[in-house]
Structure formats: structure tokens, C-alpha cells
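Complex shown without one protein chain; remaining protein chains in place.
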Amino acid sequence: MALAAPAAHARAEATYRPQANRLGLWLFFLSETFLFSAMISARFVTSGTDTPEHLNQPLALGITIVLLLSSISAYLSENAIAHDDRAGFIRYTRITIFLGLVFTAGVVLEWQEALADFPAGTIYGSAFFALIGLHAFHVVTGIMALGVVLNLGGKGHYGSEDYWPVEGTVKYWHLVDLMWVVIYPSLYLF
Amino acid sequence: MDTDEQLERPVPSSTQQEKVRLGLIVAAALAVLTLIEYVIAVGIDDPLIWLLPFVIAKFALILEYFMHFSAVLGKGDH
Amino acid sequence: MNRDWLKVGIIWAVLTALGEVAVVTWRMFPEGYTREYEVVDEAYILLMVLAVPVFMFMITMLTYSVIKFGSREQPTEDGPPMHGSNRVIVAWLVITSALTVGILINPGFVGLSDIRGEESSDMVIEVEGQRWSWKVTYDNGIVTTDELIVPVHTRIRFDITATDVLHSFWVPAFGTKIDAVPGRTTELYITTERTGTGEEDLNLRVQCAELCGLGHARMAMPVSVVGEAEFDAWVDEWLAAESAAAEEG
Partner (left out) sequence: MRALIRAVSGGAGGYVIAAFVTSLITGGSVSDGVPVTFGYIFALLGWLHGIGVWNAWAREWFGLPPKPDNAKGWTRYFTFSTDHKVIGSQYLVTFLVVFLVGGLMAMVIRLELAGTGEGFIDADTYNKVMSMHGILMVAVAVAAVLGSFGNYLVPLMIGADDMAFPRINALSFWLIPPVAISLLSAPLLGSFEAGWTAYPPLSVVAAGDGQLLFNMGVITFGLSSILGGLNIITTVATMRAPGMTWGRLPIFVWATFSASLLSLVITQFFAASLVLIHLDRVAGTTFFGAAGGGDALLYEHMFWFYSHPAVYIMVLPGFGVALEVITHFSRKPLFAYKAVVGAFLTIVGLSSLVWAHHMFTSGMAAYLHAPFMVLTEAISVPTGVIFLSAVGTMWRGKLWMQTPMLLAGGWVFNFLIGGITGLFLADVATDVQLHDSYFVVAHFHYTIIGGSIFGLLAAVFFWFPKITGRMYNETMGKIFAVWVSVALALVFIPMFWVGVNGMNRRVNDYQQDLETANNFISWMALLLGLSFVLFAVNLVWSALRGPKAPDNPWGASTLEWQVSSPPPEHNFPLLPEVVGHPYDYGVPDAQHAVVGGSAKSED
């Protein structure tokens, strides 16, 4: 689009783009928040604050910490590319992806136990699998997006002047963490 | 994007190291809050009311320091 | 300009008067059999009475503007630049808000408390909906699936539930309905006031009002409101027949 446009439009694109991108991303987050709110309220409406006894609390705390750590490394990778530290960017993004995979593995492990203790046919199980499943879907898409920016960053894209894709992806990763902040107590602690 | 932030803040201070330190401090705070949450949940029956402040605090910390939420409000209109 | 307003005022007054007469004399609702039905009917008429002036005002303004100011040809000049004064807007907001508050009080809250009535009853009837029939259980143990018989001048509580999917317990001539929800028991109170049978009045029927699949439209059974003596006779007859059947079996 922009390439073929006359000069006036090129000017318009340059001034508007970053701001539009950022606003669009935050609107998307707002929308996502409503999706998660719908699912979390479904959990409280159907099963109150009940939690079964067989929950693997240490594992849940563990993956919570892992996700928190991945948020830090994501923060550090954005910070690195913003200061043209490409090596740091690649290192921290790799760590983030690794921690994301560890989190996913933790979820898989947890589901195997959970399937035996409270299958999906129980009301807590319904909420548990739906909510964690929704979150895990976001984790997996986040890992894919991180993989794309890692690949492109490694090929020399992005720099302190233009790192919007990194910023957007990292913000998305923080959103995943943000939702877990609410989901974790909703399912395990309350 | 960086230039925008510099326009907003009078002092061009945020060097990489300072931002790293800020991020680590926030992360440490989040970790501590999470652990307190866990301890409360293990110790108290029906801890909903006690946990809510922690959830809100963690939510706000991530939103502000990791996702720079206030930046989007500050640059809302043009 | 003043002449326009005068004409609009006269047309509006005439139309409103005609509309009010029509609304009050032509009772849209057919006859009902319960106290609750009368509450609904009254609330309906009151809303109609309040709606007519608003409706007629808009219609008058619309048709008057089109007829007086309209043209088939492209206009060669612009209209007066009226942006809408704050006075007009505030007046409009005040009037519409006042009307809204008015209908909230009556029929809103008044109707809400009237239609609920007291939470006491002379008789409890359990109703169970399943695809695609109704099962009625009286408090003396009688079970029917082909008709609902209730005595007149009685306050009745229906305890309603469903076994498979959502249904809705609606007797159109009783003026109220409530859903039958699997896993829940919902309550509906009515006070019967007139006798009648489902053969005479097709609105005396239990009709499922919540889409429940293939047989939804025909998930209906006739209702009879009978005199108390007649009702007692029916109960005795039914109980006698049952004990006879028990002896035989």
C-alpha cells in the first residue's frame, strides 16, 4: 500500500504508524481481557471458590514462578534491542522461549495428573481444563510469535529506532503473564 | 518509539542498566507477592478476600512496569 | 413559524385523543382467568396510554415536515442553520426522563409487586417438563399427563422443573410464565378467578414457550379451571379409580 502511495501518504504513514500499532494492540488486549473475564466468571458461577484436594500445589507454584521469570527475560530482551544490544536480545529471547516451553511442559504434566483426579466431567474439572486450556493456547501462540521475532532479529532486523514487532510480542507475552496472575489464584488458591 | 519516550521525559536517563535494575526490582516484588499469596492460601480457609489485594497489586505492577500502560494513555490523542 | 407549531399542536392533540380512545376501548388482550392476567392487562393498557402521545408527537412531526417542507425537486437554497439550542435539548431530556421515571413507578414497580403477589398458596402443584410433554403431580398424589385441572378462586404455586432441556411453563390465559430449567425448581404463583376449559378457550393450555426441539410447537396440554365442588369430585373419582386399580393389581 504505502509504497505505491504518493508522497503525502508516505508522510502520513510515518507519523501515524507507531501510535496506531500501539493503540491497536492495547485494544486487542482489552478484548482479550473480556474473553478471560467471561471464562473466569464461568468458573465462579458454576463452582464457586471450591477447589479439589488433589491439586498439585507445588507444581502450580513452580510453573507460576517459571512464567514470572519468563516475563523478566522478555522484559530484558525488549530492553536490549531498544539499546541495540542484539546479542542480549537473542540471549534473552531464547531464555523466554525456553521458559515458555517449560511452562507448557508443566501444564501437560499437571493435566495428566488432573485427568485422573478430577476429570472434565466434574464441574471443577470443566472450569480447570477450559481456563488453563485457554491460557495455554495463548502461551503457545506467544512462543510462536517469539520464535518469529527471534528468527528475524537474528537475521539483523530491528534496532533501537524500529523494534515495534519485538515490543508488541513482548507485550503479548506480558499479557499472558497478566492473565495468569488472575487465573492462578482463581483455580488454585481461593 | 524511544524518541517518543525521550520527548516525554525531560531527563534522557533510562540507560539500559537502569532499566534492567528497575525490571529486576519489579520482578523480585512480584515473586515475593506470589510467595506470600501461596503462604496465605495454604494457611487460611477461604482466603478470597485476603488474596484480592495481592492479585490487584501484581496486576498493576505488570501493567505499569512491564507493559508501560501509562504510555498509551499519555499519547492517546494527536 | 408559530403557525407551524400551532398546526402541529392541533394535529397532535387530535391524533392523541383518537389514539387514546382507541387504546382504551379496543381491549387487545382476550379474556383471562387469573388475577395475574388482570395485572398484565392493566399494565399493558397503561403503557399504551402513555405511549400514544409520544408516538403521535413523532408521527405528527415527521409527516408534517415531509408534507410542509418536502419537495420532489432538488432545493436551491439551504434551510435555516439551527444547531439545536440547549434549552430544547434540556427540555427534551427532562420530559423523556420524567416519562421514563413515570413508567418505572407505574406500571414498573407497581406491576412488579402486583404480579408477584404474596408468597403463600392454598395448593402446590409440581410440574415437570420433558421432551415433549408435561407431567403434573398434585399434592395429594394425583399424577396427570394429559390435562391440568385447577380449582377456581385458589392461589396456586407451581413448582416447575425439567428433565432434559429448557422448557417454559406458559398458560397464555393465566398471563404469566416461567422457564423449566433442568437441575432447578422454579416457582410460579397464580390466583384463579374464573372457570373455563381448554376446549372453549384455546389459550387455556399449558404451552412450552422455550424452544426445545422437534415437538416444541405441540408440547401443549389443555387446562381447565373448574368450580371447587367439581374439583373435589374429580379428585375423589381419581383416587377411587386408583385404589380400584391397586386392588385389581
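Should a chain be cited, it is by its letter among A, B and C, assigned in written order, with residues numbered from 1 in that chain.
The working rule: a contact is a pair of C-beta atoms (placed from the backbone, for glycine too) under 8 Å apart; a residue touches a chain by one contact, two chains touch by 3 or more.
Note that the structure is predicted; figures quoted are calculated from it, not measured.
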Touch with the missing chain holds, among C:77, C:146 or C:248, for C:77
Using the touch definition from the top, which of C:23, C:127 or C:209 touches the missing chain?
C:209
Contact footprint on chain A, counting only the chain that is left out:
1, 5-6, 8-9, 11-12, 16, 19-20, 23-24, 27-28, 30-32, 34-35, 38-39, 41-42, 45-47, 119-123, 125-127, 129-130, 134, 148, 151-152, 155, 157
Residue ranges of chain C at the interface with the undisplayed chain:
1, 4, 28-30, 36-37, 39-40, 43-44, 47, 51, 54-55, 58-59, 61-62, 65-66, 69-75, 77-84, 88-89, 92-93, 96-97, 100, 103-104, 107-109, 111-112, 114-116, 164-166, 168, 170, 172-173, 175-179, 181-184, 186, 202-203, 205, 207-218
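One rule holds for everything that comes next: only the chains that are shown with their structure count from here on.
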Note: chain B sits from chain A at a C-alpha centroid distance in Å of 16
Which positions of chain A touch chain B when the two form their complex?
16, 18-19, 22-23, 26, 49, 57, 61, 64-65, 68-69, 71-72, 74-76, 79-80, 82-83, 85, 160-161, 163-164, 167, 171, 174-175, 177-178, 181-182, 185, 188-190
For a test of understanding, state which residues of chain B touch chain A in their complex under the given definition.
1-4, 15-16, 19-20, 23-24, 27, 30-31, 34, 37-38, 40-42, 46-48, 51, 54-55, 58-59, 62-63, 66-67, 69, 71-72, 75-76, 78
